[in-house]
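These notes concern the structure reproduced below.
The complex appears here without one of its protein chains, the remainder shown in place.
Chains here go by letter, A, B and C, matching the order in which they are written, and residues are numbered from 1 within each.
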Amino acid sequence: MTHLPGLLDTEAIRKDFPILDRVVHDGEKLVYLDNAATSQKPRQVLDALNAYYERHNANVHRGVHVLAEEATALYEGARDKVAAFINAPSRDEVIFTKNASESLNLVANMLGWAEEPYRVDAETEIVITEMEHHSNIVPWQLLSQRTGAKLKWFGLTDDGRLDLSNIDEVITERTKIVSFTLVSNILGTHNPVETIVRRAQEVGALVLLDASQAAPHMVLDVQALQADFVAFTGHKMCGPTGIGVLWGRQELLEDLPPFLGGGEMIETVSMHSSTYAPAPYKFEAGTPPIAQAVGLGAAVDYLSAIGMDRIAAHEQAITAYALERLATVPGLRVIGPPTAEDRGAAISFALGDIHPHDVGQVLDERGIAVRVGHHCARPVCLRYGIPATTRASFYLYSTPGEVDVLVEGLEYVRNFFG
Amino acid sequence: MTHLPGLLDTEAIRKDFPILDRVVHDGEKLVYLDNAATSQKPRQVLDALNAYYERHNANVHRGVHVLAEEATALYEGARDKVAAFINAPSRDEVIFTKNASESLNLVANMLGWAEEPYRVDAETEIVITEMEHHSNIVPWQLLSQRTGAKLKWFGLTDDGRLDLSNIDEVITERTKIVSFTLVSNILGTHNPVETIVRRAQEVGALVLLDASQAAPHMVLDVQALQADFVAFTGHKMCGPTGIGVLWGRQELLEDLPPFLGGGEMIETVSMHSSTYAPAPYKFEAGTPPIAQAVGLGAAVDYLSAIGMDRIAAHEQAITAYALERLATVPGLRVIGPPTAEDRGAAISFALGDIHPHDVGQVLDERGIAVRVGHHCARPVCLRYGIPATTRASFYLYSTPGEVDVLVEGLEYVRNFFG
Amino acid sequence: MKLDSMYQDVILDHYKHPHGRGLRDGDAEVHHTNPTCGDEITLRVKLDGEIVSDISYDGQGCSISQASASVLNELVVGKKLDEAWQVHGAFLELMQSRGRLEPDDAMEERLEDAVAFAGVSKYPARVKCALLSWMAWKDATAWALGEAAEKKSV
Partner (left out) sequence: MKLDSMYQDVILDHYKHPHGRGLRDGDAEVHHTNPTCGDEITLRVKLDGEIVSDISYDGQGCSISQASASVLNELVVGKKLDEAWQVHGAFLELMQSRGRLEPDDAMEERLEDAVAFAGVSKYPARVKCALLSWMAWKDATAWALGEAAEKKSV
């Protein structure tokens, strides 16, 4: 077995993930390299879900009976855990949503309905980038259509990085919000937050960071990042589906209007008018994803016990090794930064002119799960003139051996269509 | 043991619900009478969740690998199950949301951004009722504030029913949408859908039914109901938290604009503009609550295997028995219809002038879980001039014996504060 | 039984026989509600120089919120303001202790009957009930002092 410095004890870790033992297609061991789409779940998270449903399930808040108190303590305890995980100054800045997409839409909607100085309207501009996930493009297109605000974006360089050469023209005094991804889900690029935040602060624009591909993989410190909002999603970080997070600065959450209306988000309701609860509740209408928050709390515990810095080091090592090995495959071209510097563990590539669909299908037959397509980032495909890519993406349980299996698989694909 | 005609075999059913064996406060058997807030989950649903996470977990759609295909088949299979459960003409009319509150907000937002003839604006009116859950009040207050539309509502009679005497003045040619609850979560009232739908159709208004307290308890046939939209929530019907449903008529879903933007809901995206996928995907932005949909599918299977008509009969019998027994408690006043006719299994009451908080707290100490407060329907409390109520609510596993324990508990409460 | 730790006899007594209930003349009036359970209180404060000369109140609520208003009246009326603030702070600390604070002699001396609320602090849903009148008093006193200050400066 290949030994790389910085690797985690994957043998032990993999025992926590029941699905990794799975055999597919009558006898192929599963090699799961689709972690940027969603991660697998450790036993610890499933146990937390089961314990919740089997012993404590109740609707949260307002209840005086013991199950309601326990469920509330578990749900709010999960908020504490997430707050600590991202180093939030206050637990009340952590809003639970259903996924990162809802978190991003929430901000777009708040700004559309906000009062000055936050209000996005026809006089103002919104800035995104060409490497955003559709979930950080479409909400802004909708907001721009509905308010008349102008949508602008940063383009990309040939090696898959943000082209910030015109930053002063893109982010201007008219800019109200700059929303961009910390780590790209298709290119793997880790973006230079500081440069962008500095310029945004200069012009008084808010900054929303899409950390969907960062939170699972590295230390996320919302105070150090200096953004105003940070969004991410539970299912990519060992948590359940159905839960996302929006962190926002307290003063903003106090000033901005609610998004969805309903139970839990109110202070007092009459038929004529209502007042709203303080954040985070103002933004959590209806029965929240209680079990899912508890599961995310368990995921955060799991990841923290291993250490996000060690997980980042592990992935860095695997990514460097994968880039090196993939470079040996004839005809393979990486779409995105070619080295492991400032880069996450998702690697997109083209294999000669074999269509990614065919690459993925043949790999699958050998048990290797990669994702093929535009990865919800079609503008990136348009930018690089390709219909789609094949993407292998790694996580804390990925091994150099799996990289080797992938590389062998790609050789097989080449021969198959050769 | 009390034997009532129409009861289910609760002894067998209760074995499916692990939490019902729970002992609280050192030795009290749990008597869970808070089903209108949320239901407990049978083993079958937890098994489906575990099987999903342990064997099939992947992100849905677009994947060519075997896990992605299995997860997609499970997720879309859940849609088929829900569609059959509510007798939807087409599976494509079933939208998965995070809860009923999101479903209701979704419709309010669609109508705010819609083109004619659906558009809600300052020239138009919205109709709700005084017995709505906050989740069916606040979205319309927000829509009314944001569009200038007038918000109107039906009042209540003294015995907890809708006062429809002025129906022709409330629903008029200006009405664009009538949104009301099929069964009240606080009063238990089962509302006369047909009368309201007929009037709405006369004036060309759309009808949205909040079926959150109906779907868990009775046969729900969206075609027979003749509404345009029906919303409900998974956690009250043996399903997981984090999942809701919006059913809508296909033509409407085609015509109406999207709500949240992001992955999954698009057809094609460029930086300049996007086109949207057909319904239901148009309304499902981001990674959906996959495991939760699968869990809801298992819940629907579980309920259907018992039979919704039999569940309704069981609850009818328990409710009649409970109303009869509660009438024997001195000083107890039911808030809502006093008989089991046209009524669901949630019973709110006042016990002399003992505050509901105190009633609930003392009952809890005996293991009896009821809900106290305004039950997210504060206008009902205002209407009846009470600060709050105590609510006992039953489900398919509730027994006459539990009613007896409740009645004994209430006697104890009276003595305690007597 | 655990119930007794919340519903101590002292509390039930105050609930059944509240001290100083009813609205009387005051320097400032506030209206506070607990939206989660519908409890409401209208409270007036009367200051006589440095002395809290009256706390009068009316409203509806559970036994805990009613009893705690009664205890507030009994404990604070007649005290000098700085002492009243100390009592307030001690009660707040006790209520936020989640049952982890074991009242000692010093606390019992300061809080008198109010130490009976120690058991309530174990029930997060009820802590707000116990604090309703105390928060209203704090608010009303701030208003009263503000107006007094304004009067002086005029």
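The rule we apply is simple: a residue touches a chain if its C-beta (ideal position, glycine included) is under 8 Å from a C-beta of that chain, and two chains touch if they have at least 3 such contacts.
Predicted model, so just to flag it, every value in this text is computed and none were measured.
Just so you know, the chain we are not showing touches A, B across the whole complex. From the options A:T172, A:Q226, A:Q250 or A:Q361, the residue with contact to the unseen chain in the full assembly is A:Q361.
Listed residues B:T72, B:N136 or B:T319: the one in touch with the omitted chain is B:T72.
Although one chain is not drawn, the whole complex shows that of A:R199, A:R378 or A:R414 it is A:R378 that touches it.
Within the complete assembly, B:H61 is the residue of B:R14, B:H61 or B:R333 that touches the hidden chain. Where chain B meets the omitted chain, the residues involved are 61-64, 68-69, 72-73, 266-268, 277. Take chain A: the residues that touch the chain left off the picture are 25, 355-358, 361-362, 365, 372-374, 378, 381, 386-388, 416-417.
Note that in this section only the chains that are shown with their structure count from here on.
The mean-CA centres of chain A and chain C are about 47 angstrom from one another, to the nearest whole unit. Remark: chain B and chain C have CA centroids separated by 39 Å (rounded to whole angstrom). Taken residue by residue, chain B touches two or more other chains at 25, 357, 361, 372-373, 378, whereas all remaining positions touch fewer. Counting partner chains per residue, chain C has residues 36-37, 123, 126 touching two or more of them.
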